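Every protein chain but one is kept in place in this view of the complex.
Right, chain A next:
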Amino acid sequence: MDRDLLRQSLNCHGPSLLSLLRSEQHDNPHFRSLLGSAAEPARGPPLQQFPGRKEKRIDNIEIQQFISKKADLLFALSWKSDAQAVSEVNEDHEEHYAVMPPLEQFMEIPSMDRRELFFRDVERGDIVIGRISSIREFGFFMVLICLGSGIMRDISHLEITALCPLRDVPPHSNHGDPLSYYQTGDIIRAGIKDIDRYHEKLAVSLYSSSLPPHLASIKLGVITSEELPLYYRKSVELDSNSLESYENIMQSSLGFVNPGVVEYLLGKLGIDESNPPSLMRGLQSKNFSEDDYASALRKKQSASWALKCVKIGVDYFKVGRHVDAMNEYNKALEIDKQNVEALVARGALYATKGSLNKAIEDFELALENCPTHRNARKYLCQTLVERGGQLEEEEKFLNAESYYKKALALDETFTDAEDALQKLHKYMQKSLELREKQAEKEEKQKTKKIETSAEKLRKLLKEEKRLKKKKRKSTSSSSSVSSTDESASSSSSSSSSSHRRHKKHKKSRSESSRSSRRHCSKASSSQVDDDRGEEYYPLPINTTASFLNQKQEVEKFLEKQDRLPYPKTQVKEKDRYSLCSSSAEIPDDFGGRSEDSRDSYNSYKTQAGSSKTEKPYKSERHFTNRRDSSESFFRSSEDKIRNYGNRRFDRDVEGRKEHSRRWEPGSGRQPPSPASSECSGKSLEKYKKCAYSGSRDFFKPEQRYQLNANQGEYEREDNGGEDLKTEALGEDRPSSKDQPERVKKNLPQNLLNIFNQIAEFEKEKGNKPKNK
């Protein structure tokens, strides 16, 4: 409640308003306290103060009733909007609004009153404009003609003089009298420095320090007549034609027809249009609910419309019409860009379609808009883990790790992510240990072989040399090789199988090169950990190796089957794959983690790479696997093929070297920070790899020998007992055949999941034409 304002009003309207206010506003505590004190007639403070003004009082009972009824609104503090105390510059442009001559000019107020009011209202810091009337040695006098800021008054006829003392005239050159620059009659703009209201005297200054800060940029000093304020020029015009009415001047002004004039003046007067004032109780916009505004309603409506579309989309999705579903989701997002449900649904669809990155984008956007959305969080976690699995598959372990970590950051209780992360860590370490162990084993085997069958070794070395020579000579293309390999078996099916086998080799080669990369990284990271202490990765010695060898065994077993009754196996294998794919036809739930995932994986592989035979799903296994199988392959085939295999082997090594070279720049960029084991691991990796590739070159003959020795075992195995094979490969190979099944189950769940979904997607793809 603005007491001063109320007092001002009471002063004007007298005791009748006071009594009306008392009766109208007696419920209002603010008024009660205010008027209560005035209730005692003796103390009625303002009313008796100006008895002389009593006759001036407006005794309009209607207005007084109005005031008393609306007093709480009229005298509310919130209405004091025009609080800006700054006196703005009068440099308004003609086109903004109709700049009018001063009101007093129309009202024809006597000069005496105008002069009195001028000295009442003028303030320090105001800009005045005047003509120099006389120049003295202590300064100059000027007669004011108009005001440049603050109030706009008609003062040109009031003969108000102001003194500008010498010390307030800035010098224009280093020497001489500063006043010599000025002449009588010059138009001067100056700031008011001092006012003597009683004696009606003004002192002005030409230094801009006399102006308030927001006007400081205005140049003081001599101005031209064009720089005179617009209102003054209008006022001069009016003087020459005093018959012109306010209305005519206003309506002929350019600014009056400006379409933006209302907005401009509202801003100038400090009226807020976004929160429009009203004296109606029902129109107090502060009482309006935010929810009732058009924008809020539209948003709500759009959201529900979008939700409807999402529902339709979900129905489409359920019956497998994914394109229609996607259309509905996109429509929903068009209607309501930030619709969380639509984003989640579309993300789920993307995830189902295998576009995991797009899915993650959608889920993340949904979570951004609604951080508490449970499904969005859940799906995002799952998709992140899946994507991580994919990346793991692509050997991007650090990326995969970051995805897992992201998922864990979203949901600490999400065990899948934790499992996957642990598995990844374990796996990284495992393969690293495997690498070490292999190196160890090679070393061991080398020595062992030399000791036990030196004779054989020599023989094999010889053969190796011969092979090498031949390989260099040989220029036959791989296609000729593939057409001639397995020529021993004459049937057409065998040739096709050899094709297949050939492909397998190719594949395995590339995979092995990749796996070697992995090994390297593992090796280096373990190196780091070794440096720090062993306790981080206390792994059973046997696990990796056994894992590996089991696989080998399966491979070998398959190989054997392949080799012995050729056409039959072919059929058998085909049968098996068709079976696998059919088992995968059974629709698996999204995100379901079933045991038959390997089947679906296999089926996927068969479908994707149609002629590919059983492909090991862990590349690391290949590393040794490949060698066994390829070597056995060499053995049974002609020299040419052997050369081919060898060449490939060499290429393999080269590729690895190349790879290590490729790694160098990337790892070089990594700062060797001890804080992150990944980083240091990487940089170490580089050295390790160099060493590794070097050592590989060094060990090549021995390795070859060892492999060939293995191969010898294979030959024998073909002929007869399995016991020989086990004997040759060492004691760490378990003999039980059900091991691979367990291995399958041990595969990272997320991988299985992905394969599941991919299979499902493939299946759906296949089914779609039928639906349509």
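To be clear about the criterion, a residue touches a chain if its C-beta (ideal position, glycine included) is under 8 Å from a C-beta of that chain, and two chains touch if they have at least 3 such contacts; residues count from 1.
In this text, contacts and distances are computed from a predicted model.
UniProt records the chain missing from this view under the protein name "Cyclin-Q", selected from "CDK5RAP3 protein homolog", "Cyclin-Q", "Glutamyl-tRNA(Gln) amidotransferase subunit C, mitochondrial" or "Replication factor C subunit 2". Between the chain not shown and the residues A:I187, A:L228 or A:I271, the one that touches is A:I271.
When the full complex is taken into account, the listed residue touching the unshown chain is A:V261, out of A:V143, A:I195, A:V261 or A:L398. One chain of the complex is left out; on chain A, the residues touching it are 4-5, 8-13, 58, 60, 62-63, 65-67, 69-70, 74, 79-85, 87, 97-98, 100, 102-104, 106-110, 113-114, 117, 120-121, 123, 150-153, 245-247, 250, 256, 259, 261-263, 265-266, 268-271, 273-274, 276-283, 285, 288, 291-295, 297-298, 300-301, 304-305, 308.
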